[in-house]
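With one protein chain removed, the remaining protein chains of the complex are shown where they sit.
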Amino acid sequence: MKTYFRELSVAAALGVVLLALAVFAPAFYQPQPLLSLLTREAPTLVVACGMALVIISRQIDISVGSQFSVCSVCAGLLAARGWPIYLVLPASAACGAFLGAINGALVAGLRLPSIVVTLATMVTLRQGLNLVRQGEFVNLPDGIQWLGLGQTAGQWLIVLTALGLLVAFGLALRHLAAGRLVYAIGSDAEAARLAGLRPQLSTFLVFVLLGALTGLAALLNVAQSPQVQPLSGSGLELKVIAAVVVGGVAISGGRGNLWGAFAGLLLLACVAPALTHLHVEAYWEKAIQGAIILLAVVADGLRSRKGGHR
Amino acid sequence: MNTAKRDWQALLTRHEMLLLYVLIAEWLFFYFAGTTTNRRGVVVGFGTLDRQFDILRHSCEIGLLALALTPVIITAGIDLSVGSLLGLCAILFGQLWHDGGLPIPVAAGLTLALGALAGGLNAALITALRLPPLIVTLGTYSLFRGLAEAITHGSITYTDFPETFLFVGQERWLGLPTQAWIFFVVALAVWLLVHRTTFGRTFRTIGLAPEGARYAGLPVARRLALVYVLAGLIAAIAAIIYTARLGQAKADAGTGYELFAITAVVLGGISIFGGTGSVHGTLLGVAAIAVLKNGLACLPVVMGMNAAEEMSGLLTGALLLLALTASVLPKILSHVRSRPHAPAP
Partner (left out) sequence: MKKLLHLCAAGAVLLASLVTASAADAKLVVAMLPKSKGNAYFISCKAGADKAAKELGVQLLFDGPTDSNAAKQNEIVENWITLGVDVIAVAAENKEGISTALRKAQKQGIKVITYDADAMTDARSFFVNQATPEGIGQGLMDEAARLTGGEGEFAMIVASLTAANQREWQKHIEARLKEKYPKMKLVAVRPCDDLKDKAQSEATAMLSANPNLKLIMAICSPGVPGAAEAVKQAGKTGQVKVMGLGLPNENRRYVKDGVTDSIILWNTGDLGYLTIYAGVALAKDELKKGAKTFKAGSLGTFSIVGDNILLGKPFIFNKANIDLFDF
């Protein structure tokens, strides 16, 4: 109970919001719109899984939004050239993995601070994409939307893919040696090295994994509409990092899990639709999101002070 | 230890010298490539005095934010909220003057106090609760911008400021853009604080080894708090200058400025791990980016491509990566078998 205090408190906050919606805006719970909302958040969840791993290993990646855009446009262009979906999917993931590998090589290979490296790649990728595409939409051929399935089937497939990845990574992180390794390098890389592990290689791979997941997420997003906007994914990095941190993953590494990140994501994702359903004016949205983030970390801080250690 | 320290200093000097060379090369390049004579026989482009003043004018706000971040990053912290705080302070200033009916100097004074107060919120959360600055300021980044939007409903724009106030942002005083003087004064003050006071030197100690500093009896929490309050104060100054330059205060002021400022600071050679760095490095970083951005827009080739904005973003990112790589290369070459350890974010 005590170990999962943070995750449980986020889940409880989420529960309160959902309950409030149930009482004041029961319309929120119609199955079809709810499925659509979940589908909209599925790509973010996939990126959040990767981001949680990166933050647990005591790194950060703020270039995921730009990676997401680049992968979306690449996937869109390939699809527009007539590539079938089963080839576009790995291509998009590979594109992401490649971009992740650049970050990984600079961070793990040259021992550069990840926040600065990914700041630089964020700007470079975004502006490079602007330069090449000038903001033009990519129109997709038929058969890409909903991965070639019908709408409902496609939505379920996207949501289940995201949830499947969440469960797989969540369990792997807890039970597999590779998963424990992420915690090990996050809490004490030197100790991990002395124990015969290879922290630099692991760090590199974690970045590659995040890139690949971002590429996959980009495709899951592309598959939801018949055209790709190159701007898609801007601001994604802050949304994902906030979700992961609100979910109890410590920015100082080595602590947290995916279930918490999932709850954090749902909580923050609820704010906008909840405001719409409760007919509150949109002006307060950003302030509320900021307040949630601060509340989550303050709760954490107060608790660790009481406990005497973190 | 002594030689190690000297090596480290040598490296630092080298980084700043390197940056200076880049800056001079950049400037010379743009001077020759970006200056032309136009149809009417007038010399135009990068080489004109007006252009140089414009560069100075355009750099003041981001330069101030970079100065605000310099002590923060030296103490191994970060403040993502400065851009949002600029926006919040700008509309508070507009509101105090326009709706509150206060004279400009009073409104400005109150705005500075509010900026310091907002910085104090960051400081309190970071020091009293010992929370990671990245997350706290990520939260206030949303909060400050959100408050600015909520207060103005996004739509209110404060304009029609008196000429005497606009003088600060749009005219020249003693030969230089007026706001440049404010910028220089702040730069000098921060430089003195960081480099010439024992007080400021403790920032580096804290950045290198916060636990060690605590055991050595330094009031770490108080010093850290001061750094964030100072950042809030400087962001408020930047907000007033921004308002004077554009002649308007609106909730979207300074969007994205935090990234430019961080880029400038890091380019200036301040390690994000804390403990190192200099104010003059930051100033060089700001100048290098400003010259690059303005110079590119004067190049005929880039003008032909109609892509000055994107090119400058792209090259700034590339320059940052290059500077980072250059800063670690000697270390990597000389300690090929050094102790591996994962850097903190």
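Note that the chains take the letters A and B in the order they are written out, and that residue 1 is the start of every chain.
Basically, a residue touches a chain if its C-beta (ideal position, glycine included) is under 8 Å from a C-beta of that chain, and two chains touch if they have at least 3 such contacts.
Quantities reported herein were computed from a predicted structural model and do not represent experimental measurements.
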Report task. Give the residue, chosen from A:114, A:130 or A:289, that touches the chain omitted from the document. Result -> A:130
Report summary line: Given B:189, B:246 or B:318, the residue that touches the chain left out of view is B:246
Query - Contact partner of the left-out chain, one of A:15, A:33 or A:164 - result: A:33
Report summary line: Contacts from chain B to the absent chain lie at residues 18, 21, 24-26, 28-40, 42, 44-46, 48, 50-51, 54, 57-58, 149, 152-155, 157, 159-160, 166, 170, 242, 245-248, 250-256, 294, 297-301, 303, 306-310, 313
Query raised in the report: Can you list where chain A touches the absent chain?
Result: 25, 27-28, 30, 32-34, 36-37, 40, 127, 130, 133-137, 139, 151, 155, 221, 224-227, 229-232, 234-235, 272-273, 276-277, 279, 281-283
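By definition in this document, only the chains that are shown with their structure count from here on.
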Query - Whole-Å gap separating chain A and chain B, where each centre is the average of the chain's CA atoms - result: 29
**Report entry** chain A partner contacts - residues on chain B that touch it in the complex
**Finding:** 78, 125, 129-132, 134-136, 138-147, 149-150, 153-154, 259, 262-263, 266, 271-273, 307, 309-311, 313-314, 316-318, 320-321, 324-325, 328, 332, 339-345
Requested in this report: Within their complex, state which residues of chain A touch chain B.
Outcome: 55, 57-60, 106-107, 110-117, 119-128, 130-131, 185-186, 189-190, 193, 199-200, 203, 238, 241-242, 245, 250-253, 281, 283-291, 293-294, 297-298, 300-302, 304-305, 310
